[in-house]
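Here the structure comes first, spelled out in structure tokens, and everything after it is commentary.
One protein chain omitted, others in place.
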Amino acid sequence: MMQDKLNAGETRLERGKRALAEIDGAAGENVVAALADIAPDFANYLFEFPFGDIYSRPGLDLRAREIATIAALTAMGTATPQLKVHVEAGLNVGVTKDEIIEIMMQMAVYAGFPAALNGLFTAKEVFASRLADEQAVPT
Amino acid sequence: MMQDKLNAGETRLERGKRALAEIDGAAGENVVAALADIAPDFANYLFEFPFGDIYSRPGLDLRAREIATIAALTAMGTATPQLKVHVEAGLNVGVTKDEIIEIMMQMAVYAGFPAALNGLFTAKEVFASRLADEQAVPT
Amino acid sequence: MMQDKLNAGETRLERGKRALAEIDGAAGENVVAALADIAPDFANYLFEFPFGDIYSRPGLDLRAREIATIAALTAMGTATPQLKVHVEAGLNVGVTKDEIIEIMMQMAVYAGFPAALNGLFTAKEVFASRLADEQAVPT
Amino acid sequence: MMQDKLNAGETRLERGKRALAEIDGAAGENVVAALADIAPDFANYLFEFPFGDIYSRPGLDLRAREIATIAALTAMGTATPQLKVHVEAGLNVGVTKDEIIEIMMQMAVYAGFPAALNGLFTAKEVFASRLADEQAVPT
Amino acid sequence: MMQDKLNAGETRLERGKRALAEIDGAAGENVVAALADIAPDFANYLFEFPFGDIYSRPGLDLRAREIATIAALTAMGTATPQLKVHVEAGLNVGVTKDEIIEIMMQMAVYAGFPAALNGLFTAKEVFASRLADEQAVPT
Partner (left out) sequence: MMQDKLNAGETRLERGKRALAEIDGAAGENVVAALADIAPDFANYLFEFPFGDIYSRPGLDLRAREIATIAALTAMGTATPQLKVHVEAGLNVGVTKDEIIEIMMQMAVYAGFPAALNGLFTAKEVFASRLADEQAVPT
């Protein structure tokens, strides 16, 4: 896990790019690419603060961090594109599909049934899309 | 952990009371007591749905559930009394103080610095109150 | 009205299914069907707590309950699919189209003009869809 | 009810003042007084748009309007002082204490248990304060 | 700028229509047209309160007012259609594209990175649409 290998001499930008690639994979790259022609500096801030600073801190493992993020974005209900990215990210760092569904159901308690339902349908969409990608891989 | 022992024949209300006592301790009891003269049925719903149904599900352990709840309540910023209860609850089920602080700092990324700051100051208050309680225990 | 006939011996699940069918009609069934392959337990919670517990309580009639729900979902602005379901539900339990529009206009006062506008356009879409359904009925 | 007597020749400001006095009573006057030295124009807007325009419309009675407002403010969770005013207002226009509690419990479904709990405790405070006022009335 | 010429004898409705036309242009007209068959009175309230009252006040120029509105709608994250209208409006009253991007990046601090990202992608869409309109003008 990238949190174990904080390379000496690495800049926040380099560390953040490495963390974003590990956690978000292609979904993170797409966000950065979409910013290129409108706010390229913001892509750097995205590498540096969330990923170079926060996710790279050793005090909480990436699995716990993604549980926290999936819960928060589901509860807020205003960040569907980012919730999709973090459902992917959760799967990438070891949160299972069943656990993601547990987190979203739990959000009914704190943010209401609509927030939980919209989260569940977002997860359903991401799961289906990953399945389609996997099945499209040539043998 | 109570999730391991779903007693046959136990009602949702009984199971929820047991779960609330284990997770929230005295803080949960205070909420229930405060509801007694205005909405006693709501205390039962609180036992039954969040605790008897959701927290008792075996698919996600209580530590992960409290990470999710602390993250969501910090991000929402509209539930300070409940965040206090769940900082306590997190500590009760094995989330450390340092991990709670990590979760709250991470919420700066998703809900902004004010949400993170207000969460951190809420945690600070709960930590200080627990310390005072511990030091007040007669020897 | 289903609140008048709390059948002895009926479970929360049965009562909730009956209430959801009466209030939400086909729109409620669609939500439950969409949950079947991802979170079937959550469909049960949806029957049991919101409909079996809350909407079945005799202290507030269904018309008043839908006025409350339409107002809240319009003000929150994060639950468009659920607002559609409850515009339908309101019409099903005796809230008129004109009253739904009054509720949404009133939300401009409490949640701002964008929340009211987005609510009004959601209502417009539901009204148009119901009209199309009615006109499609063969004679 | 003031909605029945839209006086010809009355300005929006006059109509709004009459509506605010009828609906919110002393609580509304306190808000207006608190604005006097900082934003007196805003007190006029408050009379004119919410009360002179919206609450004076005949298409929805004041009881239904207060049910909508109490639901929305409870769900939003960011407007405790205004929720207090509208718990009072609800009681003034014929919503009972038990109905207010039903509305707030229902908000657990749409905005989560913390929003409902915080609403219930706000209502409890208003009910207690009114009781104290009533008991203080000299005989 | 319309704030300089508050015509004596002009009604709030007239003043609001003039302000809306100057600030929002065609985007404002589209909103009003969409309300015509469902809530025509609400179109009048929209002219009168936001534009006839608030935007017409001389104490803050339209450029500053649009900076405030773009910031608030980006932070709230629940009003994408209205944010589009106000990105247009900002450009109409002298806020530059680069300044709009600065405002949205700043919202990452107060409302989180998802709110900022969704604002930036909304701006990108409006900028592209205006460019297409300009290039479509026959010579």
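Think of it as A, B, C, D and E in the order they're written, each chain with its own count starting at 1.
Simple rule for what comes next: a residue touches a chain if its C-beta (ideal position, glycine included) is under 8 Å from a C-beta of that chain, and two chains touch if they have at least 3 such contacts.
This structure is a prediction, so every number in the text was calculated from the model and none was measured.
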Original post:
Looking at the whole complex, which visible chains does the left-out chain touch?
Top reply: A, B, C, D, E
**OP:** Check the options B:I54, B:A72, B:V95 or B:A123 and report the residue that touches the missing chain.
**Re:** B:A123
Original post:
Can you name the residues of chain C that touch the chain not displayed here?
Top reply: 75, 108-115
Original post:
So which bits of chain B touch the chain we can't see?
Top reply: 76-78, 101, 104-105, 108, 112-118, 120-121, 123-124, 127
Original post:
Footprint of the hidden chain on chain E, which residues?
Top reply: 49-50, 54-55, 57, 59-60, 64-65, 67-76, 79, 82, 98-99, 101-103, 105-111
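Assume only the chains that are shown with their structure count from here on.
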Subject >> Given chain B and chain C, the chains that contact each of them >> reply: A, D, E
Original post:
Where in chain B do residues touch two or more other chains at once?
Top reply: 41, 45, 49-50, 54, 57, 73, 75-76, 79, 82, 108-111
Subject >> Arrangement of touching chains [line / ring / star / complete / other] >> reply: complete
